[in-house]
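Would you mind keeping the following structure in view while I ask a few things?
A single protein chain has been removed from this complex, and every other one stays in its place.
Entry: chain A
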């Protein structure tokens, strides 16, 4: 999995290899299956980490609409983004722009 980080400080991107590392908040999973983010809309708290798992046989991305983060998800791969500020973050798959999702981050 490749992770492209843009100069924006709202999120912390993590590249996970092998055994998981300790996370400060909760881990919230979003499955990518049948060309859709499932669930497409989630609510988390500051400090939580969102993990996308690509179960499709084609590659996808989870790309912030505002360009803040861009996680490239190979077939069978996972990618994570930790959110450290509140807000609503809409995202899409850069390879399949009709795939969209939204993350609502609330303060603790």
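Operating definition for what follows: a residue touches a chain if its C-beta (ideal position, glycine included) is under 8 Å from a C-beta of that chain, and two chains touch if they have at least 3 such contacts; residues count from 1.
Criterion: contacts and distances are computed from a predicted model.
Asker: Suppose you had to identify the omitted chain by its UniProt name; would it be "Monosaccharide ABC transporter ATP-binding protein, CUT2 family", "Membrane protein", "N-methylglutamate dehydrogenase subunit B" or "Serine/threonine protein kinase"?
Answerer: Options "Monosaccharide ABC transporter ATP-binding protein, CUT2 family", "Membrane protein", "N-methylglutamate dehydrogenase subunit B" or "Serine/threonine protein kinase" narrow down to "Membrane protein" for the missing chain.
Asker: Over the whole complex, note the residues of chain A touching the chain we left out.
Answerer: 34-35, 57-59, 75, 94-99
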